[in-house]
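All protein chains but one are shown in place.
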Amino acid sequence: MIWQGEHCVISAKAQLGENVRLGHNVIVEEGVTVGNNCVIEHNTILRSGVTLGDGSLIGANCVLGEYGVDFRTNPDVLGQPLEIGKNALIRSGSILYGGSRIGDHFQTGHQVTIREKTEIGHHVSVGTLSDIQGSCRLGNYVRLHSNVHIGQLSQVDDFVWIYPYVVLTNDPTPPSSDFVGVHVHSFAVVATGAIVMPGLDIGQDSLIGAGAIVTKSVAPYAVAVGNPAKTVSDIRRVRNKITGEPAYPWRQHFHNHMPWDAAGFDAWYASLDLEEKEGYTLSDLEE
Amino acid sequence: MIWQGEHCVISAKAQLGENVRLGHNVIVEEGVTVGNNCVIEHNTILRSGVTLGDGSLIGANCVLGEYGVDFRTNPDVLGQPLEIGKNALIRSGSILYGGSRIGDHFQTGHQVTIREKTEIGHHVSVGTLSDIQGSCRLGNYVRLHSNVHIGQLSQVDDFVWIYPYVVLTNDPTPPSSDFVGVHVHSFAVVATGAIVMPGLDIGQDSLIGAGAIVTKSVAPYAVAVGNPAKTVSDIRRVRNKITGEPAYPWRQHFHNHMPWDAAGFDAWYASLDLEEKEGYTLSDLEE
Partner (left out) sequence: MIWQGEHCVISAKAQLGENVRLGHNVIVEEGVTVGNNCVIEHNTILRSGVTLGDGSLIGANCVLGEYGVDFRTNPDVLGQPLEIGKNALIRSGSILYGGSRIGDHFQTGHQVTIREKTEIGHHVSVGTLSDIQGSCRLGNYVRLHSNVHIGQLSQVDDFVWIYPYVVLTNDPTPPSSDFVGVHVHSFAVVATGAIVMPGLDIGQDSLIGAGAIVTKSVAPYAVAVGNPAKTVSDIRRVRNKITGEPAYPWRQHFHNHMPWDAAGFDAWYASLDLEEKEGYTLSDLEE
């Protein structure tokens, strides 16, 4: 059963699942597949090549499956495939290109841009105005707050938190064509306004302070601050200012929406079988 | 009398005032109230719960009364009330959630996002791409320039100026759930790219320099710059580089669109009766 608003333009070659609700002025081009129990809000455009998992909600004024730049030289080109998993929540005004693959339980804020050749794991959240430049990888349970800029060739591992106005850069001698991406390792936290120079490693469980200009790789568990950033502490020495308790590694203290929400991190991690462990990029964690 | 463009979808349960003009493709859902002499531009969506004051103009491609996240679990939920006062000017591409209250003479730039539980006074201006995260308060005559990020639990008092790429943060040990907001006091000026750490006070009439990383509260009248920010001067010693005249407190020198435009600040302030004074957060000013 499908409910649709006024003035929609739905291609006969699109496949819509059961119990799909479309707002007004929705455009669904040919070759689109929408799963069951989805909601597509007013004015949103699903271009050719979009596959949307069951239970997803797409806000108003979005463009999914946006054309890459070659639509200039060939306006008849069909979009590249954009695969979005189940239970996505993409908020209004966001633009996602064709040619990317996104896991289940994906969320975005508003006015997000995600370019082509982006691989995104499951349970990832990308905040309002964030700009993912494409040709990059985000792991599972990655959280980008508002207005984060992910340069091409970046790699962001599982359970990384990146805060507003952070930039992962990629060009050591701008302008050039010799891009080299940043690699942010699992559980790292990059605070507001930090800028990471091309090709650096941000170590597992490290903490990059607000406004840090990171010009050298940062070791696991290090706290780095300043311009240029220097390691000033170890995260295991940082305490919650209110309770006085240790605050890091944060996975021992923060559980909200994490897979270890019920059991705590250690019990959850111990419960993973080998195949499940290999689904995460947590290899360094054994040490 | 109402004029409306092509392909509009107007709920019979919406209330539109006199002399309202709607562009093409405008969507007005049930339970919306639009005052007299308003203009709603093309493609704009007014969701359930919006109340818009007389004389307001809403640009194209806006969403007012955007649903909160619980629309995921209950797509039939009606929007929370969004009250916007008289003579608003909301520019194209902006998204304002239901569940906020905004005073008269409100202005935004483009692509602005304002989340739920935001309380905004009168004569406030929010620049292009600014991102107000909700659960916060902005006083009267607050001016946010482009691309300002206001974290949850922030409090910004009257006559504050905040410049591009400033962030008011709220999480002392990210990630956590122990948010504590920044409090920016009246007449403070926060220059471009400054980042203010959680829970700090930015004193009345203080001046935070461009790119400052503010890690301690700043006293009234102080000038703070650098990473980490240090107090380097008193605003009363800062002079206009062209005229050589004192430039601060700015309320003595800048009158454009301020309520003391005609009389000057001191005469205006002296003319306020007690009730009027209590409408502003200027209590410290007596000292």
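What to note about this one:
All chains are identified by letter, namely A and B, in their written order; residue positions are counted from 1 within each chain.
Going forward, contacts are C-beta pairs under 8 Å (C-beta built on N, C-alpha and C of every residue); 3 or more make two chains touch, one makes a residue touch a chain.
None of these values were measured; they are calculated from a predicted model.
Touching the missing chain, out of B:H110, B:R137 or B:H185, is residue B:H110.
Touch with the chain omitted from the figure is made, among A:H7, A:R21, A:H105 or A:H253, by A:H7. The residue touching the chain not shown here, chosen from B:L57, B:A219 or B:L272, is B:L57.
In the full complex, chain B touches the omitted chain through residues 5-7, 21, 23-25, 39, 42-43, 57, 59-61, 89, 92-93, 109-111, 128-129, 143, 146-147, 161, 163-165, 189, 191-193, 209-211, 226-227, 238, 240-242, 247-248, 250, 253-254, 256. As for the chain not pictured, it touches chain A at residues 7, 9, 25, 27, 43, 45, 61, 63, 66, 69, 71-72, 75, 93, 95, 111, 113, 129, 131, 133, 147, 149, 165, 167, 169, 172-178, 193, 195, 197, 211, 213, 227.
The rule is simple: only the chains that are shown with their structure count from here on.
Mean C-alpha position of chain A lies 28 Å from that of chain B.
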